[in-house]
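Excluded from the complex is one protein chain; the other protein chains are retained at their positions.
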Amino acid sequence: MTATVPPKAPTFLGLPTAPRGVGHLRGDQSFPDAARGALRDGQLRANLGHATSTIRGKRAKVVDELPDWAQLREAGRALKAATMARLDEHLEELERQVTARGGVVHWARDANEANEIVTRLVQATGTTEVVKVKSMATQEIGLNEALEAAGLDVFETDLAELIVQLGEDKPSHILVPAIHKNRAEIREIFARTIPGVDPDLTDDPRQLAMAARTHLRERFLRARVAVSGANFAVAETGTLTVVESEGNGRMCLTLPETLITVMGIEKVVPTWRDLEVFLQLLPRSSTGERMNPYTSTWAGVTPGDGPQEFHLVLLDNGRTAVLADEVGREALHCIRCSACLNVCPVYERAGGHSYGSVYPGPIGAVLSPMLTGVEDNASLPYASSLCGACYDVCPVAIDIPSILVHLRAEHVEAQERPTAEAVAFRGLSKVMSHPRLWHLAQRASRLGRLIARGRPTLPNALPPPVSGWTRSRDLPTPPKETFVESWVREHGS
Amino acid sequence: MKVALFATCLVDTLTPSVARATATLLQRLGHEVVVPPGQSCCGQMHVNTGYRREAVPIVANHVRAFAGAEAIVAPSGSCVASIHHQQAAVARRAGEHRLADEAEELAGRTYELSQFLVDVLGVTDVGAYYPHRVTYHPTCHSLRLLKVGDRPYQLLRAVRGLELVELPGAEQCCGFGGTFAVKNADTSTAMLTDKMANVLGTHAEVCTAGDASCLMHIGGGLSRLRAGTRTVHLAEILASTEEAVTPDQQTRPAVSA
């Protein structure tokens, strides 16, 4: 990968953001342009509609089962807020505890530095193969590309990540990255790419999962280095946590001699007890299960059990810039459950790839622009109808709609030259704050009656930006008189 | 009770019949309706599009126009939600603390129509007559920000002659979202298409809601399809009686002036 040299390193609120030219936080198209293509893909729409409605139903059922969901959610929110307010202290404590138990802690300012650290650590072991547990942080920083550029072979071991890797595709969902593919498409990928696969492989999900098991089994048994992310890291004990379903995580966390965990700095929680909240909130919100099949925790190195070398890479990559935003910092509370994706009507139709970032959906629409600086992802805060379904399901009560609105304002206020839209909105602001001007403007809107020529709706062919509306919906012809005018005429003012 | 009616900029300019129906309904229930002539907009469109600074003078105008009102009612969940959740915040962010306090105080007396009827006036049967098959779309801001819950259903179920049919996928957004409908027109239209399919699947004559903006969106789509099903605001249904049917009861294009 060639790192383009940007004219100016991007910042957000004066702090460095995730650098350009590395990782997967920026798309090459604006959201509306990318979505236009996705919306034409009927198969994608069908796959997404089926998958998101399935998981919505499962989540609702297991959440309703807990009488204290609201209290857990509020505790989760409060715990995250309290953690962020003392983030530096918790990180230092985490470092002390991990080190005391035989781990080595590394700090990475950004994606490039994290990739360099991991590459160096892998090379030091003398192996050329790396097995990976599904991890958003390593997707974010483009670790696979960096390791491959250094001549290393990287094997994604989560079934969905494997599908994405074998299909030379991109993940489109936080939890189920291959959600955009249906079983027939996955069967085709496996039949084409897995060496020695059974030619009679059908599209039965069980058969497909077994094909993946067979394909990866040997690699697990011979792997000497694994790379993982982390769902939580407990500062007071140095305990790392990975929550998973398939057992590929356990394979990676248990069998190799060396384990390298890359973790965003916001994943720290102060105490062991805090997990009693998050281990209830996460699985129910994420896969719609009471508990996920496997949760692994470890503190440093345990003699005779698991990797004897453990490295923890603490990653910033724009997170401190997010922390600097008093409104937006709430996005750092995200525990990557993906419930917001599954309820989002925009995600359900446009799909994850339209967001151009490894973090799609509502949380991605706030997190990605803050990690990169709003101007590098300026269309994302507008990729929402502000319906609020995401806020309702968020297990840590992140007010995503309010952050979206806040980031829209950050974008507007960052413009050095006024856009046509800004001129219009500023003019309208003046008009709407002076009743006399407002009444004049309302009268002027009646000019629409001239082009309507007596019809109840305006013509379809109108100039932009109105055409954005009239391409698919009629616009009513303005009435002869506004309500306030007629009321004043009848009743006096 | 003396009720100040906030028509909202959109209703006042494009669908005045909705405000008229709201006034008629409140008067029929024995209340005095006043319409402050200085009113324009709550500022929501500016805030939600990123012009929070420019929204502040609009908020100031709104607070001026309704100063001293005993109770303010608007036939729009979205605008009332903005008054409750956004007005004071944008004023405070701009350093206008006095305005923020006033806006907060005014918000405490501002109600969405169905909440005002059920919670403040304590009525669910408003004496309406509306002999049509109707489905109700719970608009996002009424549903999630104001949490109006089943109040609109209570009101609709008490309307004589009205056949209420359940809307599948009711809680899914119609795709309006203010400037979202224009900035992300394709996604918005895809959402609208699914909403319309659900509405048409009910075989209802009328799709109603508590927000004129969402209804303009759904109605604009249905009108383009010449689907026959029309959109009518909740206030217009509740204002209808045997003696005074609203003209919108006739089968006409979904959007009518």
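Labels for the chains are A and B, by order of writing; each one numbers its residues from 1.
In the analysis below, contacts are C-beta pairs under 8 Å (C-beta built on N, C-alpha and C of every residue); 3 or more make two chains touch, one makes a residue touch a chain.
FYI, contacts and distances are computed from a predicted model.
A.B. asks: Using the UniProt record as the reference, specify the protein name of the hidden chain from among "LUD domain-containing protein", "ABC transporter permease", "Potassium-transporting ATPase potassium-binding subunit" or "Phosphoribosylformylglycinamidine synthase subunit PurQ".
C.D. replies: From the listed options "LUD domain-containing protein", "ABC transporter permease", "Potassium-transporting ATPase potassium-binding subunit" or "Phosphoribosylformylglycinamidine synthase subunit PurQ", the omitted chain resolves to "LUD domain-containing protein".
A.B. asks: So which of the visible chains would the left-out chain be touching?
C.D. replies: Every shown chain touched by the left-out chain: A.
A.B. asks: One chain is left out of this view; which of A:R40, A:R192 or A:R290 touches it in the full complex?
C.D. replies: A:R290
A.B. asks: Looking at the full complex, which residue from A:V63, A:L279 or A:V431 touches the chain that isn't shown here?
C.D. replies: A:L279
A.B. asks: Return the single residue from A:L25, A:V63 or A:A160 that touches the missing chain.
C.D. replies: Selected residue, touching the omitted chain: A:A160.
A.B. asks: From the list A:E93, A:E113, A:D376 or A:D474, which touches the chain that is not on show?
C.D. replies: The single option touching the absent chain is A:E113.
A.B. asks: Please identify which residue in A:Q29, A:N182, A:N460 or A:S486 touches the non-displayed chain.
C.D. replies: Answering carefully, the residue with contact to the hidden chain is A:N182.
A.B. asks: Since one chain has been left out of the picture, which residues of chain A touch it in the full complex?
C.D. replies: Touch set of chain A with respect to the missing chain: 13-16, 47, 50-51, 54-55, 58, 67-68, 71-72, 74-75, 78-79, 81-82, 84-88, 91-92, 95, 101, 106-109, 113, 157-160, 163, 176, 178-179, 182-183, 186, 205-206, 208-210, 212-213, 216-217, 220-222, 234, 237, 239, 245-248, 250-251, 253-255, 265, 272-273, 275-277, 279-280, 287, 289-299, 302, 304-306, 314, 316, 320-321, 323-324, 329.
In the analysis below, only the chains that are shown with their structure count from here on.
A.B. asks: Compute the distance, rounded to whole Å, between the mean C-alpha positions of chain A and chain B.
C.D. replies: For chain A versus chain B, the centre distance works out to 33 Å.
A.B. asks: Could you list, by residue number, the parts of chain A that touch chain B in their complex?
C.D. replies: Residue list for chain A touching chain B: 31-32, 35-36, 39, 45, 345-346, 349-350, 381-389, 391-392, 405, 408-413, 421-422, 425-426, 428-435, 438, 442, 445, 456-457, 460, 465-466, 468-469, 471-479, 481-484, 486-488, 491, 493.
A.B. asks: Can you check the complex and tell me which residues of chain B touch chain A?
C.D. replies: Against chain A, chain B makes touches at 7, 9, 11-16, 19-20, 23, 35, 37-41, 43, 46-55, 57-58, 60-61, 65, 86, 140-141, 144-145, 171-173, 175-192, 216-217, 219-221, 223-224, 252-257.
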